[in-house]
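Quick notes on the structure that follows.
Here is chain A:
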Amino acid sequence: MITPAVPKSWYLPSKPHKFCPGCGHGIVLKALGETIDELEIQDKTIFGCDIGCSLLSWDFFACDSTQTHHGRTTPVMVGIKRARPELITIGYMGDGGGYSIGSQHLLNAAVRNENVTLILVNNTNYGMTGGQMAPTTLPGQKTETTPYGRDPELTGYPTRGPEFLTELTPEGAYIARATVSKYKQLRRFLRNALRNQMEGNGFSFVEVLSTCPTNWRTNAQQTWRFLEDEMEPYFPVGELKSPFGKGGDK
Partner candidate 1 sequence: MQANVKVVGDTKKSFLTGNEAVTWAALAAGAEMMFGYPITPQNEVMHYWTRLAPKYGRGFLQTEDEISAGFTVCGAVQAGTKAFTATAGPGNVLMQEPFGMAEAMRLPLFAVIQQRGGPSSGTVIYSQQEVALTTYGGNGEGHRIVYSTATHQEIYDYTIKGFNTAWKYRFPTFLLGDGYQAKMREPLEMYDPEERGIEIVPTYPLLGLEGHIGENREPQHLCNIYSLEEELYDVVLRFAEEYEKISPELIEYKENQCDDADIIILSHGVVSRAADDAVKALRAQGIKAGSFRPITLRPFPQAQLREAIAKSGAKKMLIAESAYGQLDRLTKQEIYGETIKIENLFKPGVGIIDYDIINKIKSML
Partner candidate 2 sequence: MALVRIALAGEGGQGVQSVAEILAEAAYDEGKQTIYIPNFGLEQRGGVSIAFIQASDERIGAPKFNKADVVIALSERAVSRTATYSDSNTLYVYDSGFKVDEEDYPREYKQIIGLPALETANKELHPRVFNIIIMGAVIGLTNMVSFESAKNALENKLGHKFEKNPELRDLNFRALEMGKQMAEKSLQEGGAK
């Protein structure tokens, strides 16, 4: 019998998971689970999730987990890490939680080079609340609160988080943007982001471009096309800052 490869750090009683079909969260969380297994940090990992679709991961892992208010995952993880530096803290949030309501926390945690790992899933909208405009919504993109398409004249241009965090952080920080369409690269970036915390170098951040067919109202083909043809050109994928240097990642 062939058993599907399930990360050891997944919490099986909560599977199958609760995300919509075609949602990118499952891919990110699989990559994260495999990374936790690979680094053998399951027992000392504290996984913290935000409100929004990311909250559906609150019992996703067989790791100690906590869940907070919208935008407040960053300070909760900072509090845990400051209290118990031996723990590995992973904050998991969406683009609204990180770049909008929790942006002051994200920005200041980056400036202070807090030794936490934050993963931000960018699907260009507020998924859980029904598909409103997010800081990352692309120009012209239709959402529930931009029914005629996002007009940058009115609401500005999409937030490029890793770019501004790169400017804010000192050496030692790790900043990258991955995409669910490049799984191996996603795994590598997550591994580096966690290694960076384990080595005590400082702030580690990975934005992951993800999919939301439910709110995008797209079929499989359109979903993938939007991710690769619309999002990836606007949000360039790669490592923006890494203490491991070019090619330093395994």
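Selection criteria: all candidates are chains of the complex that A comes from, given by their letters.
Following the convention adopted for this analysis, contacts are C-beta pairs under 8 Å (C-beta built on N, C-alpha and C of every residue); 3 or more make two chains touch, one makes a residue touch a chain; residues count from 1.
As the structure is a computational prediction, the values presented were derived from the model and not from experiment.
Considering only this complex, which of 1 or 2 touches chain A?
1
Show which residues of chain A lie in contact with candidate 1 when the two form their complex.
Residues of chain A touching candidate 1: 8, 11, 42-44, 46, 48, 51, 55, 58-59, 61-69, 72, 74-84, 87, 104-105, 107-108.
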